[in-house]
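Let me begin by presenting the structure, written as structure tokens, before commenting on it.
Every protein chain of the complex appears in place save one, which is left out.
We call the chains A and B, going by the order they appear; numbering starts again at 1 in every chain.
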Amino acid sequence: MTRPHISVIAAAQNASKRLADRDTPFVMNDWYVAAFGEEIKDKLLARTLLGRRLVFYRASDGRVVALEDRCPHRSMPLSAGTLEQDTIVCGYHGFRFNTEGDCIEVPSQASCPKNIGTKAYRTHERGAVVWIWMGEAEQADLSKLPPQDWMADPAWERSQGYLGLQASYVRLHENLLDLTHLSFLHAKSFGTPDYAKAAFETEIGDGQFALLRNVVPTTLPPVWGIPTGLTDPGQAARIVRSEFRSLGLHEVSVTFYDCHLTENARPQFRIRTAHMPTPETATTTHYFIVHGRDFAQGDAATTRFMHEQLFVAFQEDVDGLALQEQALASTPAEDLYEFSVAADAPAVAMRRYVLARQQKETRA
Amino acid sequence: MTRPHISVIAAAQNASKRLADRDTPFVMNDWYVAAFGEEIKDKLLARTLLGRRLVFYRASDGRVVALEDRCPHRSMPLSAGTLEQDTIVCGYHGFRFNTEGDCIEVPSQASCPKNIGTKAYRTHERGAVVWIWMGEAEQADLSKLPPQDWMADPAWERSQGYLGLQASYVRLHENLLDLTHLSFLHAKSFGTPDYAKAAFETEIGDGQFALLRNVVPTTLPPVWGIPTGLTDPGQAARIVRSEFRSLGLHEVSVTFYDCHLTENARPQFRIRTAHMPTPETATTTHYFIVHGRDFAQGDAATTRFMHEQLFVAFQEDVDGLALQEQALASTPAEDLYEFSVAADAPAVAMRRYVLARQQKETRA
Partner (left out) sequence: MTRPHISVIAAAQNASKRLADRDTPFVMNDWYVAAFGEEIKDKLLARTLLGRRLVFYRASDGRVVALEDRCPHRSMPLSAGTLEQDTIVCGYHGFRFNTEGDCIEVPSQASCPKNIGTKAYRTHERGAVVWIWMGEAEQADLSKLPPQDWMADPAWERSQGYLGLQASYVRLHENLLDLTHLSFLHAKSFGTPDYAKAAFETEIGDGQFALLRNVVPTTLPPVWGIPTGLTDPGQAARIVRSEFRSLGLHEVSVTFYDCHLTENARPQFRIRTAHMPTPETATTTHYFIVHGRDFAQGDAATTRFMHEQLFVAFQEDVDGLALQEQALASTPAEDLYEFSVAADAPAVAMRRYVLARQQKETRA
């Protein structure tokens, strides 16, 4: 064919307008991962989240302090200043700010003006990660943070990592909600050809979106086959649940077992991956990852092996999404349209939800 | 003087508004060179033409396939996928496209939706180059492609090359229509001081624009003097026709002879250069060049010598036009004006023609 009929394109373009994308303003009122806890020490760390420049440090009582990274006097980044006994001294004219962002000293004068200060953000450290509430402080409710019990459970062996993504966080969420791409984008890492063709089910709720896929029987790639011992061709079951749990958290849960053994006789091997995208700008994303397993506890060599293999695959996502972003950015608007298929249903519902959240926030 | 009077500037600015330039949208309905044929093999080649991202490959029957380089599912560049038996499999979710751009497989479901696909472009391979029609398929008429017989004629010895130009294709066409610049921009390569001062004639037709210049007697630069043997000072005639033949083709034809011999006694040496600019973006251009001569056939050393010398000169054009583009881009609009002189008549007419073509296309 040459290009689809203009009416088909127009319909596709109209459908896309109801979906969040790179041009959708950020949803501020939610919890996002700001950093791994181990990154925040008694020194200043600058990081941009949701288009806002922030500075982080750990106070002497262990709390994570997050302030707008801009002196309200003359806009010098506070992260270019110095940390002195839980206060930041601006590196330009020495204005001093406490952990609440209050200005408590102006060196060139005896008294400090009231009512100037820099914004302080609420943070919450849980397990390995520090969450931050970027929106209105009065809405910062910990009940809005989805439970992640396994991320702090000693029965789970974990590793973690960070990737810088040159694409919108929306497209990363979309990527995770349809793992069909394992057979193609990850053909050389943790995908297998049968993956894309396996039957799937979808779950579409109010703010919860999932795709479930049972690949049975299958052959496991080395990253799973070696640690589980399920190395024979066609020996394994691979039961996958991929779920959008919040704007800041997508969780993939997988169970492996020997499909030639009966349900009672077979051991189950479970892995989980918390994919935690935090927008940096409209088209760049901080991609935090925590991976866990409930087997081979304390086996550091297995942890290292799985971590390395997994991050080869996650880098494939990062590379692919950057290519997608470039194509989206450089295609003339009139030529830009996208068609969806059945496996996209959870992702399409998620993107509608994100847009609705943003529009609701703007109206409020 | 200080700057020309404001009324003079305003008149110049108004005159420029009738000329195509970097801000003129592309004329889609024409033939442009997409690639040298030798570049297109049984692997995927990504190239942006007229602001559109394309992917090329050579099908097993030898045809050059050109598709929009974007999967209509989730915008992944198809060039990041794989070529399998004349079809492209998208590297993200495995959608498969045939040589017509039709989507013929969606791995996550049994049947493939009709009516989705990516745009296919018509190509035509002639001699060393592959031409492409970027506009409406029904207008893609080979009669609109100017004849270039010498480019496929065994009596002509040829070489070819490519240059990436950081400037608008309009300004390259303009450059070629007034070779006055040989005495200055090419003073150290194939220009001579007398070139700019030689008398010239112009031909201005409907879509055909030429400037003719006879430089007689003259001294040939080494690139022409050595291969023709016309190495004595003031020995040669240099008869030049520089002609805009289409948006994608400018042809320079030159005849050299010994001006001290009579018309019947003197051998004639002819060279031709096809300058084939294809816009990549508004301010970058693919510059394809085929050069030929009708003498010293089969002499590889002469071919190599002339090719190297010529590409030194063409690189001077590329460097100069990039400087011009930078000046155009960074001059405040109110300070930007250009005056034309008699030798610009064909170029000015050409730029009017290009703008009229584009405006007509927009109205249609």
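Definition applied: a contact is a pair of C-beta atoms (placed from the backbone, for glycine too) under 8 Å apart; a residue touches a chain by one contact, two chains touch by 3 or more.
Note that this is a predicted model, so its numbers are computed, not measured.
Chemist: Pick from B:C112, B:A296, B:V312 or B:A343: which residue touches the chain that isn't shown?
Modeler: Counting the whole complex, the residue in contact with the absent chain is B:A343.
Chemist: Check each of B:G37, B:G207 or B:G320 against the chain that is not shown and name the one that touches it.
Modeler: Checking each option in B:G37, B:G207 or B:G320, the one touching the absent chain turns out to be B:G320.
Chemist: Would you indicate which residue among B:S183, B:T255 or B:T284 is in contact with the undisplayed chain?
Modeler: B:S183
Chemist: For review purposes, identify every residue of chain A that touches the missing chain, sorted by number.
Modeler: Within chain A, the residues that touch the unshown chain are 48, 51-53, 68-70, 72-77, 80-81, 89-94, 100-102, 106-109, 113, 115-120, 137.
Chemist: Could you please point out the chain B residues that touch the chain left off the display?
Modeler: Spelled out for chain B, the touching residues are 1-5, 8, 174, 178, 180-181, 183-185, 196-197, 200, 320, 323-324, 326-328, 330-332, 335-343.
As a convention for this text, only the chains that are shown with their structure count from here on.
Chemist: Just how far, in Å, is the C-alpha centre of chain B from the one of chain A?
Modeler: It comes to 47 Å between the two C-alpha centres.
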